[in-house]
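All protein chains but one are shown at their positions in the complex.
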Amino acid sequence: MSQQNEALPDLVQPERERSRTLTRFLSSKQVRWGIGLVVVTALLAVFGRILAPYAPTDPITTPYAPPGNGLLLGSDQLGRDVFSRVLSGGLYLAWMAPLSAVLSVGIGATIGMVSAYYRGWVDTILMRFMDVLLAFPGLLMALMFVSVLGPSPTLLVFLVVLALIPGVARVIRGAAIPICHREFVLWAQSVGIPGRKLIAREILPNITSPLLVELGVRLMWAVGILASISFIGYGIQPPTPDWGLMVSENRTGLATQPWAVLAPIVMIVLFTVGGNLIAEGGARVIARTEGK
Amino acid sequence: MAAVTVSDLEVTIEATGTPIIEHVGFSLEAGEVLGIVGESGSGKSTLSLALLGYARPGARITKGSIDIEGTDILALDSAGLRTARRSIVSYVAQDPATALNPSMRLSTQLLETLDLPRDQAIQQIREVLSAVGLPNDDAFIRRRAGELSGGQQQRIAIAMAVIARPRLIVLDEPTTGLDVSTQMRVLELVKKLCAEYQIASIYVTHDLAVVAEVADSTIVMKDGHIVETGRALKVLLEPEHPYSKQLIAATPSTKVRSPWEGDRLSDAGAADVPLLRVTNLNASYGHTQVLHEIDLTVRSGECLAIVGESGSGKSTLSRCLIGLHHNWEGEAQLNGSALATSSMKRSHEDRRAMQYIFQNPYGSLNPRHDIETILRTPLALFHDVRGGAAKAQIAEALERVEMPVRMAKMYPAELSGGQRQRVAIARALLASPDLLICDEVTSALDVLVQSSVIDLLRTLLKDGLGMIFVTHNLAVVRNIAHNVAVLNRGEIVEYDDADTVLDLPKDPYTQGLLANTLDLPVA
Partner (left out) sequence: MTEMIALSSERGGDRAKRASRVRAWRKWGGKALQGVLTLFLVSILIFFATQAMPGDVAKVILGVNATPERLEVVREQLGLNLPLWQQYVNWLLGILRGDWGNSLTNGIPVADTLTLRLRNSLTLGVLALVIMLPIALVVGVVAAQLKDKAFDKLFMGTSMVINAVPEFVLGTVLIALFGTTVFRIFPPVAFIPPADMPWWHPMALVLPVATLIIGGVAYLSRLVRVSFIDVMNSEYIQTAQLKGLSTRRILYRHALPNALAPIIPAASLVAAFLIGGTVVIEYLFSYPGIGLTLVESVGNRDLPLIQAVVLIIASAYFVFNFIADLFSGSGANGRKG
């Protein structure tokens, strides 16, 4: 032990652990950009319909009309205004994806910490259960249930959460295990602090950084899965405007009216890239703090 | 003409231009061993790497010259430097487990330093391996580093450093992670090789006793500067610089005890029920039994040292007692009532009465809580004291461990190792325990800090606290323990009062341990 401490390089002073996680995260430009992208995209998705010049479901011109004539992005395969549809097409994604991310990180992190702290049979059972869920890539999980139950937003959120939980649980378990071997946790055990309190007071504050990273990663995944389901046709049903669905609907006109496909794609990309920027910036902050 | 002359060496942090070491100069003859002593942060590791013309990423060698038999290392271009590192100067790192490539065979790692035809090179490898006391058959040299013990790995690292017969070899704390007996053999090896091959060598260490054993001359470093230079014996016996004097005074000795009030255990109360009585304790990891029939007792005000090398089971024993290791059987009575195996099954009272202090001060405090929050936990848990009353008691406890009260608002990362260890002690004291279990509490600390922590623990003993002090360091034992239990392979091989064990050891294992333990020379 002593040797390791002695071996600490003389010149690399690890950043103080004291400053709060969020402040540290916000010091990263990537994280700030990521949060900015996610917030702007989500706001646009929720309030965009107010700005929409036309009703998103009304055919107003010929199919696949190019931009011009007062249509900023042209029209889609049924002659509806692409610009208005893009502004209105993110509503479901804007609440379903963040909700899925928050729920899956909350539940997954709890499972991960409980597993890491108690080990033994609790760990085995929880992790085997996670393995079972892990066998279903997000899209597959959704398709399997939707095939019988039909698409509904609540069901989709539930399924996406179910698909994302095991990943979170495994990452957080991995982050919590070394914490559980640290001496301050052993001390708390030796004076008999009960498990639930110990996890909340001693372990949780030490994994806030990976938690924030997970939030970014899972947001990215949730947007991806939900948009993919829409794209395949088992999510939001026409004629409701939805970014994923719009890509699918207007694919045949890609050669003549690419804007009907590219515009919703840009929105999806902004959303997922935002999530990934949060995750990646956060991971860099962690690496820097740990002196790597 | 000196074999190695270093003058006005300076290494700075690239970003800020702050020097890590500066004005460093010394010289040594062929075959001479120079010991460089310093505490952590003194710049001794930076210096040792700089001698090979190397600076860690983020740092740069900015000034000075290193002349090794006519070659100025710092004047070489990168090709010249590579050649120099292959032929005239070599390096042995502190931790051979990470310094050797895990995926390459030993033979490959040894061969690549030689520019000889393969048969000759293999011949030379065999010679050098037998010189460092390792097997040199084909099966052995085809092994990988992970298949060797720590001592063997360090021998390989040394073999790798001397195989090309360099003119200078730099060893950076090469024995710090090793047991005393292994350390002694490595030191003998270094001395022998340097004398035999007439290699000048620089031996970096934090341990003055090692310098006394291995070095001909020594320099003492502090904060990147040399504060004292001279023949090793002279510096150790008649230090001139106040810092050297301090260091030497703080280094404990296995032979003499620095006197303290309470170093004799009073006989009063010897007949009463002891604080802790352990009878026939057996403990296992899985199916492997690691502790065999342990018996011991501790009285109030008594310090019982449990001594052993790594793997002796001493840490397991202390963890059984505190209830963190559950897989044990036998009887343990605290204040006359039996202890459950696991801390979770013990009574509130039992958990209060026995407190544990960990070896690693960097892990024992939650980095996310400030010191006050950390110290409030035992008060609320055991005495239901909160709010303002708690604040007063925390201030008192901090004073007790000689920490300024303003530090209550600080976070662990802002404290030094010694300060953190004091906070850990304060946290234990706030539970108002009867018995303190100290698991190698000073081994992560520099010698000056170690001696002040020992002083603190002594005052606690004087106040009537019982203590179990787990350690591998016999010199510390002499200076704090009343009784000693020597643990070897899970069995107590010797159990008596400290002076008897250290002056007249009966068991061959204890005798060996003492023979291999290094001490400062006494005038």
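The letters A and B name the chains in turn, as written, and every chain counts its residues from 1.
Everything below uses one rule, namely that a residue touches a chain if its C-beta (ideal position, glycine included) is under 8 Å from a C-beta of that chain, and two chains touch if they have at least 3 such contacts.
What you see is a predicted model, and the numbers here were worked out from it, not measured in a lab.
Only one of B:152, B:251 or B:366 touches the chain withheld from this view, namely B:152. Of the listed residues B:122, B:141, B:160 or B:296, the one in contact with the hidden chain in the full complex is B:160. If you put the hidden chain back, the residue from A:126, A:139 or A:176 that touches it is A:139.
Within chain B, the residues in touch with the undisplayed chain are 49, 52, 54, 57, 81-87, 90-91, 93, 95, 98-104, 108, 112-113, 133-135, 140, 144-149, 152, 160, 185, 189. In the full complex, chain A contacts the hidden chain through residues 128, 131-132, 134-140, 143-149, 220, 223-225, 227-228, 231-234, 244, 247, 251, 254-255, 258, 261-262, 265, 268-269, 272-273, 275-277, 280.
What we mean here is this: only the chains that are shown with their structure count from here on.
Distance between chain centres (mean CA atoms), chain A to chain B: 46 Å. On the side of chain A, the complex with chain B involves touching residues 1-3, 5-12, 14, 16-18, 182-184, 186-193, 202, 205-206. Taken together, the chain B residues at the contact with chain A in this complex read 13, 20, 40-41, 43, 45-46, 56, 58-59, 94-95, 173, 176-177, 206, 322-324, 343-344, 346, 348, 351-352, 355-356, 358-360, 362-369, 374, 377-378, 381-382, 410-414, 417, 424, 427, 431, 440, 443-445.
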